[in-house]
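Shown here: the complex without one of its protein chains, the others still in place.
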């Protein structure tokens, strides 16, 4: 591989913002924290807090990169992102704590309980009933805490 | 468990359509085939065709139940369903053939290549880079076949 | 793709029951409930009941389709189905609640504790020890509740 | 933990064969190779052969332990083991090469193509359609090579 | 496949120890128990003990084969094995009980809390944040029990 093609790829992949003013680590964290708070609310903050004594760097990267760098991009609306996220977390399995955060987030960004249960029904054909059931029982907990049960009676 | 509670649950779970006119297996298949054709187009049909000599019943159930009974429900729009589906298939891993069908479906129901690549970027924080890369290379194949490369230059 | 090949596939995949009398949604649910009750007993019913306020449609589809349409097919005996199911749930991981239901079902349809532990030992070479251990501790709970411990002393 | 309880557990877990005559590594390999040959036939042997230059020890352990120590146990018949195995490999995903070996094995130990496709249909409710489809297309390849297509016309 | 090539493969895969003195099942168990005790300490022993009434054979195989035959091999140091194991268990998901045992083992064989959290941060790019978080909260529990919190203040 020639140096030229490497340089050309680097240029493409790094984007056209060569004149960007640098951002500090703190600025990137602050930008992510604003997104996290808007989307996940207290549930997200609790995860970050609980990492303080064991892995503050992981907390930093989730906030600064996950939310500040990726989630905040304008190309996909939060409602769309949560639809993708509910699909992923249901499919991965074993991610019930994260599903709890993201089901709250889904409600925060405008998905209704009826839409969320429709999402969960939709997952059955791709992930099977067991994973769909696991996700649904997390939804039952979240909906219950927010006074949204029974679904369909709103 | 008393017979009463069973009966009451059965009634709830089976819905209120006790006066529904029965549908035949053929009718359920036909309803699903119309949805499959609208969403997945030829790619979906090719999957069904390829099952003819090995497992026609699986083909029937994918069409009649997966598309006729679940996908066709009005509570979630096709664009939303495809967002969930892209998340699930990326997370499951090893489902590249199905991703190919559903990336075509995503384009068919209105997601743009730029939105789809944003979805794939969004999956990185939840599924990791390897699965996101696998899905992205399927997208490259699908976009290439439909003359949609390079993404961003449309 | 010609209309002809589509029609021909549709015909194959939908089977030869064009003269079938239609079944209603309620009838399909009732058929599934009878299978569910026979196989899973109270444990399955409890899952269905617990969905009543959050997702009755998911409960309906598990019963009407999962049990009424698929499980009830005569081509594979319940004992065989439970062997496949124990393999799947162990391999998927994170499906301990469903394993609990299906370990009870396995006992209900004639698998012995000794056969079930042999199944779990067999999974180690394919899924690894961690998943086999997770499944085995669910079996310990189920066997304990049914007075079947220690295994081997029956 | 006291030394006593450790000793007692060791005794339980190591079984009652304290008077067993020792077996050599070669003897354990030979015993496994007989089982492998009977169950997997040439397909299994090809896997072992293909490991010769990269990982002969892995080949040894698959044969000596996987087949000689585990598969050969009398508590579960080969047909039952293959049912569990088909469930596991379908659920794991990405194990198409192993599915090919074990679908051949399933046929070798007496499962019919119609039973195998029924197994694959049964997996849909637990693993979803994508993984069931992946497994079914491996079955199509195996059945085709053995002149067993179309299924249902035997 | 000719008998010759089979014989040659068998010879390669079974190794060169044709003059090995046989080992008994008890001897293989004892060898594994020594390794298990050195690496996993009480946490490993508790897993073995808890299998006594439900699946002593699984306990035997974990000890005799997993530790006696595989882990004890000299080609990879325990610290290296635990690095691989932390990666696997984080990636598999749903293996929190095993992670607890193996995080203790990781500390036992010389990995520091700071190295372990660095491992967990490294997993994010490959497995995503949800699985990394699940593993990190198990680490928080293990570190807390051993007085190793907060990480970084040692």
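Residue numbering begins at 1 within each chain, and the chains themselves are lettered A, B, C, D and E in the order written.
In this section, a contact is a pair of C-beta atoms (placed from the backbone, for glycine too) under 8 Å apart; a residue touches a chain by one contact, two chains touch by 3 or more.
Worth saying up front: this structure is predicted, and the values here are computed from it rather than measured.
Considering the intact complex, the chain excluded from display touches A, B, C, D, E. Which of E:33, E:54, E:83 or E:107 touches the hidden chain is settled by the complete complex: it is E:83. Of the listed residues D:35, D:51 or D:133, the one in contact with the hidden chain in the full complex is D:51.
Across the interface with the omitted chain, chain E contributes residues 62, 65-66, 70-71, 73, 75-76, 80-81, 83-92, 114-115, 118-119, 121-127. Counting over the whole complex, chain D has residues 47, 50-58, 61-62, 66, 89, 92-95, 97-98 touching the chain that is not drawn. Mapped onto chain A, contacts with the missing chain fall at residues 1, 5-6, 9-10, 12-15, 17-18, 20-27, 29-30, 33, 37, 42, 45-46, 48-49, 51-52, 56-57, 59-61, 63-65, 69-70.
As a convention for this text, only the chains that are shown with their structure count from here on.
Contacts with chain A and chain D are shared by B, C, E. Judged by shared residue numbers over all numbers used at their interface, chain C and chain D contact each other through mostly the same positions, with over half in common.
The mean-CA centres of chain D and chain E are about 23 angstrom from one another, to the nearest whole unit. With centres taken as mean Cα positions, chain B sits 22 Å from chain A.
Chain A and chain E have CA centres that are 32 Å apart. Of all residues in chain C, those that touch two or more other chains are 51-52, 56-57, 61-62, 65-66, 70, 89, 92-94, 121, 124.
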